[in-house]
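Omission of a single protein chain aside, the complex is shown with its protein chains in their original locations.
Take a look at chain A:
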Amino acid sequence: MTSNITNLDGKRAGRYVGTAQRRIDGRLKVTGGAKYAGEFPTPGLTYGYVVSSEITHGKITRIDASAAEAVPGVIKVFTYKNRPKIASDDKKYQDQTAPPGSPMRPLGDEKIAYAGQPIALVVAETFELARHAATLVHIEYETKPHKTDLEAERSSSYEPKEKRSGIAPPPPPRGDADAAFAKAPVKFENEYRVAVEHHNPMEPHATTVVWHDDGKMTVYDKTQGVQNSQNYVTGIFGLKKDDVRVISPFVGGAFGSGLRPQYQLFLAVMAAMELKRSVRVVLTRDQMFTFTHRPDTIQTLGIGADKDGKLQAIRHDAVAETSTFEDYQEVVVNWSGLLYDCANTKLTYEIAKMNVYTPGDMRAPGATLGVYALEAAMDELAYATGVDPVELRLKNYAEKDQNEDKPFSSKELRACYRQGAERFGWSKRSAEPRSMREGRELIGWGMATGVWEAMMQETSARATLTAGGKLEVAAATADIGTGTYTIMAQIAADELGIPIDDVTVKIGDSSLPKAPVEGGSWAAASTGTAVKAACHKVREKLFNHARKVEGSPLANFGIDRVVFENGRISVSGDPSRFVTLADAMAATGEREISAEETTAPDPETKKKYSGYTHSAIFAEVRVDEELGVIRVTRIVDAVAAGKILNLKTARSQILGGVVFGIGMALHEESLMDKKLGRFMNHNIAEYHIPANADVHDIDVIFVDEQDDKASPIGVKGLGEIGIVGTAAAIANAIFHATGRRIRHLPITIDKVMGAGEDKTPAQAAE
């Protein structure tokens, strides 16, 4: 059944919810007990190794696998020529999160649309044999000119005709931004650019397909949504749900790369079905650079304001890359119409086709880019008007969502600014750039605002209480390292008043109650609500039995007059009158009580209110200007995200997001050779993410925020907010330190030195 629950939370403070709880899966993870997709053992396993295209655009003219197949122990080499028949309808390949278009079909035909496209799968008795044989597959190509330079392709950008589901297109223009911009006493317009980034979770994408004699398969897949993978596989290969069970209990990071089923899943299932054997395919680190990534995006942002910094006009245009076969879209510019009070806005978003794999959602997709540009521009406005950056934001504070003309479900951003500034010591900042220094280092303080949508999705969960008083909660959601296991256990334990150790959590299995992919920061609100509803149902059933226990002191009370605590149901305010859970269970005569509930956001509330998570980020950098070396020595991130379920895992989410933001500001960059059309630094020695030495103090504040509308349990989500705005705060701090405004991320040594800034080799040769 579906119930739209408005507020299950009541007033009772939980014993676990809202506290700092260690991860219930922590021990398994640190002892190696947690198994990942590429690790599940199974007898008779075979190994697939992917051969990737060496060219960027064109076609295969010859493919000869005979030498590879002649190697003893090699079972088969799959190519577009000998692959089994697969679905022809694009729809079958479109997973829950797919953008409009015609998804890539691994080994579909001879055409090559981007570098690294999978073109063969070598299956052998051992991994080493498969890898060796892969080098013996002889391929000849015919190449065509490729498009991999967004600068060159921006002239052929277009507004996507078919919109991606769940992605709001830019709002219609508000007022007259061009006229207001022309009239504004203070105005400027600049271009902002962020390098292409690849997700690079620690765990590579991997699939182990266990083939059963009855033709069914158990598929261990690295994914953020087991049922998404299951639907994909059954659709393409014409299978029934019963035939394929997808399991993914642990995910070694994904950051969005596991939202869409990746090609190793397709290839492993295809091979298993053909060979009727178990198959494992693990991508190499360099192959992790052959699929989804944060799209290259060129942003132009113009701000017009009066002399005191009150915004008069915002124009924000973004052009982003997409593949030749799909129209990927994300929300980049809408934030500029949302975050500040401004009567005149004009926001546009276009995409341009290139010979790359379809970009995809990467931690706070769109917002990371758009809010960076907006918050860097706001900092420029602060200097242009002489208004303190925090002051400026308060002056333009948006009291309602002007894009949709709705009130916010809650918005404690003012408190974020205040508490963040206080903790950071912002009042001691000297406004002038280059005015703070210690030794050889210039010191800079910068800040920015962060924002992300608070979302909730329809989700089901099941709760089962056994006679022994143990509770199991289950849903087909994922824990991609975020702490989902733990918050589910906390919510369940509180609902039934039992110790958290008595709760078992089952997730990451397609046979469990239906859940969406874990993404968009919606898992806690969605799964949390469903778990609570299911446990509430069990609670009701149990209470009914408790009342029927012989001589029950609860017989004359309604459920709203009792509390569930310490394994007992007792009369509220009179703990001496109680029935134990065990006695209540015994009264049922059953071995267990189970309930499955489906919860969804209330459509009326959704229509009436806008839900967003906010943050204020303050950063300190120290810059050795002469040598271009930057150290990010201090970050304070004050976050308003509704109810915080677990202070420990919540903080950890923000820390991770902030580190991601440091990487975006200073390190991460997938370097494209435009002549070859390939990303060249496809390993994590040369693709830099922050190392320990790059991360110093990070102070996380959770601002008190009550919200009974964003989700029934008051939760807004935390997975992405930590990264949004962080890079802007750092870039703004670098400006404060050095007086240099660098609008291309990452800000590397050369840019700080002002040498060779963004010069292409061709320009340099001139």
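Operating definition for what follows: a residue touches a chain if its C-beta (ideal position, glycine included) is under 8 Å from a C-beta of that chain, and two chains touch if they have at least 3 such contacts; residues count from 1.
Heads up, the rule we're going with is that contacts and distances are computed from a predicted model.
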If you look up the hidden chain in UniProt, what protein name do you find among "ATP-binding protein", "Fe-S cluster assembly ATPase SufC", "Phenylalanine--tRNA ligase alpha subunit" or "Oxidoreductase"?
"Oxidoreductase"
Absent-chain contact - pick from A:111, A:132, A:183 or A:470
A:132
By the document's definition of touch, the residue of A:682, A:716 or A:736 touching the omitted chain is A:682
Which chain A residues touch the hidden chain?
54-55, 115, 128, 131-132, 135, 284, 286, 439-441, 622, 624, 626-629, 631, 666-667, 671-673, 675-676, 678, 680-683, 685-686, 688, 690-694, 748-750, 753, 755-756, 759-765
